[in-house]
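I have a structure here, written as structure tokens, and I will follow up with some questions on it.
Complex shown without one protein chain; remaining protein chains in place.
We call the chains A and B, going by the order they appear; numbering starts again at 1 in every chain.
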Amino acid sequence: MTYSLEIDNLTKTYPGSDFRLDNVSFSIPRGTIMGFVGENGAGKTTTMNAVLNIVKKDGGTIKIFGREMGDKDRDIREQVGVVFDGANFPEMLTPARLAKVMAGTYKQWDQERFLNMTARFNLDTGKKIGRYSRGMKMKLALAVALSHRPKLLILDEATAGLDPIVRDEILSVFLEFIEDEDHSILMSSHITGDLEKIADYITFIHRGQIRLTESKDRLIYEYGIVRCKAEQFRLIDRADMMAYRKRDYQIDVLVNNRAAFERKYGGMVVDRGSIDEIMLLLVKGGD
Amino acid sequence: MEIIISSNTSKPIYEQITSQMKAMIMNGELRTGDPIPSMRSLAKSIHVSVITVQKAYEDLQRDGFIETTVGRGSFVAARNRDFIQEELQKKLEEHLSLAAEAARTGGISLDKAIELLTLFYTEE
């Protein structure tokens, strides 16, 4: 399998902070969408910043399209589209002028595509970016990211704070992008419902450590959450549990093969878990 | 071609895709050699992830309903006429064996059972 992005044992610390990215490793197969989830401060943005060279990693390797990207590797950045949480464009500019800036920066800038995208998103290209709403800024950022014909999109909370209609529109754009099997997406999001719809894989990060990377369909259709009482809980082999969480009247146990678990322990209730619930167990639970 | 995806059922999305495609092939809506959408364009159209459609297509291919050729996309498989016949016959056998079982336990004679079957068969 070829990978668009391979992160191997990435570590990163900041002076004066006890936050630490601890041997973060995961890869994105070419042609797929990777959802990146974890609570605030878990290390999603730091990981993405390290991938993009915005912060300097302490150790590990990061390969984009099979190569490590240094400051000089402009050709790689040419192929990577980025949307941050917030638009990050100079507020005094209008999108029309921003396009001129981008045309003077990206070799592959496709003005026609930019105009198509802004028209599709109903963006007024003559209005200053500073006067744009958050939703409009995000759509603009996406239009910019797609207009230099990237192969990898890195999206940090790109759908956060947007209404469901806009989000659906944006998800369509992502699926359109991924229609080309050379294209891949890394997207962090708090809105796991979005990821549940379109992601192929999900990576869970907690306190700077990767807890799990798994295919989304396996998470939803094969993983399960056992709802059990304390006496039932004692019967479960530790090796069969991925994580558990004690609640007031029941204990939730995450298992990675619902069918096998049901065969082995008859009579216990095993639910299908949502990404949110699986995250909760991986983050809050013990193992 | 229409595919309806419901998120309100316990049936996994890939199974919803395979069962609807199989039905379309079996009832002749899709014929041998008919092109079916690429995985990625179907994923886009029905708003599900690529990997989900991929799994559905793999299952369909494994069961002989579709064929995928590199560079040309996926098609309804040529051998599926015999294959469907076989599938249907299998289904019939299953139902008939259940019927025979019921007849035996109910003390209904074979002649009576055949008579009933003939009645159902010619009714429509």
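Here, a contact is a pair of C-beta atoms (placed from the backbone, for glycine too) under 8 Å apart; a residue touches a chain by one contact, two chains touch by 3 or more.
Note that contacts and distances are computed from a predicted model.
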Undepicted complex member, UniProt protein name, chosen from "ABC-2 transporter permease", "Glycosyltransferase family 2 protein", "Cytochrome c oxidase subunit 1" or "NADH-quinone oxidoreductase subunit J":
"ABC-2 transporter permease"
Full-assembly contacts of the left-out chain, visible side only, are chains A
Selected from A:2, A:61 or A:105 as touching the chain missing from the view
A:105
Filtering A:61, A:88 or A:111 for touch with the omitted chain leaves A:88
Name every residue on subunit A in touch with the hidden partner chain.
49, 52-56, 71-72, 74-75, 77-78, 80, 82, 84, 86-93, 97-98, 100-107, 130
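Please note the rule applied: only the chains that are shown with their structure count from here on.
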Between subunit A and subunit B, centroid-to-centroid distance (C-alpha), Å
36
Considering the complex alone, what residue numbers of subunit B touch subunit A?
10, 12-14, 38, 40-41, 43-44, 47-52, 55
The residues of subunit A that touch subunit B in their complex are 31-33, 171-172, 175-176, 178-181, 197-201, 215-217, 220-221, 272
